[in-house]
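Of the protein chains in this complex, all but one are displayed in their positions.
Moving on to chain A:
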Amino acid sequence: MARNSLGREIPDSFNGKKCIPYKDPFSIKPEGDRASRPVRRVNPGQSKILDGIREAIIASGLKDGMTIATHHHLRNGDALLNTVVKEIDALGIRDIKIASSSIHPVHAELIPYINKGVISAFECGVNGLIGELASKGEIRCPITVRTHGGRARSMVTGEVVVDVAFIAAPICDIYGNMNGYYGPSACGSLGYAHLDAEYARTVVAVTDNLQHYPVSPVSISQTNVDYVVEVANLGDPSKIVSTTTRITKDPIGLLIAKYAAEVIDCAGLMKDGFSFQTGSGGTSLAVAENVRKKMLQYGIKGSFGSGGITSYFVKMLNEGLFQTLFDVQCFDLDAVESIGSHLNHQEISADMYANPFNSGCVVNMLDAVILGATEVDVDFNVNVNTESNGYLLHNTGGHSDTAAGAKLSIITAPSIRGRLPIIRDNVTTVTTPGETVDVIVCERGIAVNDKHEDLKKELLKRKLPVKDIRQLQSEIINITGEPKPLEFEDDVIAVVEYRDGTIVDAVRRVKE
């Protein structure tokens, strides 16, 4: 066991790999070249079309111990990963590692295959039941949680080699050109799958909307696709994107959103060229609406909005408030429609979005980002991975990437979740280190990291409720009482990788 700079005890190795303790957000320097994939030749007249997923698995040469990947743009509507694993099992292949961009609750169907030994590890974060069962010790399957940028880094550096990538293509031609804009399973951007297409040793396009050659625009190109498979459907279209991303009506959420927008304003970021990212939750959208109103009021033209794109960002693009949207995933149908029709709504890869080990990613150019939390602590560390019961229920997404990259990272959260205080002495799991978090906003006050004395002064000048984080914690605990600490066993069920590949924390089995 070793202790990282945040005081977290991490294992020396996990799932056969050496663990490097997290030290700080920016000092790790990469070495070597970008990874490569095998050179191929496809001659004129040669077909890429195969009869089904099983044939594709056979053609790819997938064997025991190899790694596969899918992408999560279809979110909880995805049927592809479950089908692929079922076919892998039918072929008798075992000990497969899943290196998808994320796992959703719909993938709870994989649990029997974990128990059967078909799946032996997740090289990606998980959302839902798989993490819960691992936390309870009911399944044995090591999980390496990665940020979106961290996953890109791990593939670009060759740390994670995907042997076969299955890319769900909402529209695809017979030669493998595809995009996510059209068809019954339209999901918009295919930003995470770009990496799979570039770095997987074999790439299989799976579509429920096969077209004659060529499909345009080309999002993922024929030059990277080895096989094309047609299926009846890629999943449940009603769950592929959320159609109900609406501003919260909860007065607490609205108050938090108002404070967060004021913080951005006070930081002096509201000027021409402003760039911004927020999530798809009701409070995040309320922040976006407040930011939008301020931009209109000040007559500001922003440079870009990024990340997961919602109708709010589309609206701001159409109103001329942003020059460009950089879209790694679409969160709603308006975003899907926009990316297929608006030239300045650009699809980007997760590499361009957030990989710390390239010649500059989009998050580095962000002015402000709004992020959530399940817990924060008095050192501004943030947990989004584990819930109050200690179960690993969420992936990191772009949380630590944007917090590190943006000039101003703001965490918004209600001060009390359930009956529990949001601010702790120590978070259960560190997802995002406090040194990259600038401000925590809840309805009872605004805590500013000490490194931003000027911002604190400006917020106080505007009579906003700035409070020391310990004062805020104490006010909340006066209401909720001090929660009983969770108890864990020694065995580590998951490691949380920082975006640079160092280990920021380990998740242990919960003592029942």
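As a working rule, contacts are C-beta pairs under 8 Å (C-beta built on N, C-alpha and C of every residue); 3 or more make two chains touch, one makes a residue touch a chain; residues count from 1.
One rule holds in what follows: contacts and distances are computed from a predicted model.
K.L.:
Identify the UniProt protein name of the omitted chain, choosing among "RNA polymerase sigma factor", "Fumarate reductase iron-sulfur subunit", "Carbon monoxide dehydrogenase medium subunit" or "Citrate (Pro-3S)-lyase".
P.N.:
Cross-referencing UniProt, the chain left out corresponds to "Citrate (Pro-3S)-lyase".
K.L.:
Please pick, from A:Gly16, A:Gly45 or A:Pro251, the residue that touches the omitted chain in the full complex.
P.N.:
Only one of A:Gly16, A:Gly45 or A:Pro251 touches the chain omitted from view, namely A:Pro251.
K.L.:
Check each of A:Glu347, A:Glu443 or A:Asp500 against the chain that is not shown and name the one that touches it.
P.N.:
Of the candidates A:Glu347, A:Glu443 or A:Asp500, A:Glu443 is in touch with the missing chain.
K.L.:
Could you pull out which residues of chain A are in touch with the chain that's been left out?
P.N.:
249, 251-252, 254-255, 416, 443-444, 462-463, 478-479
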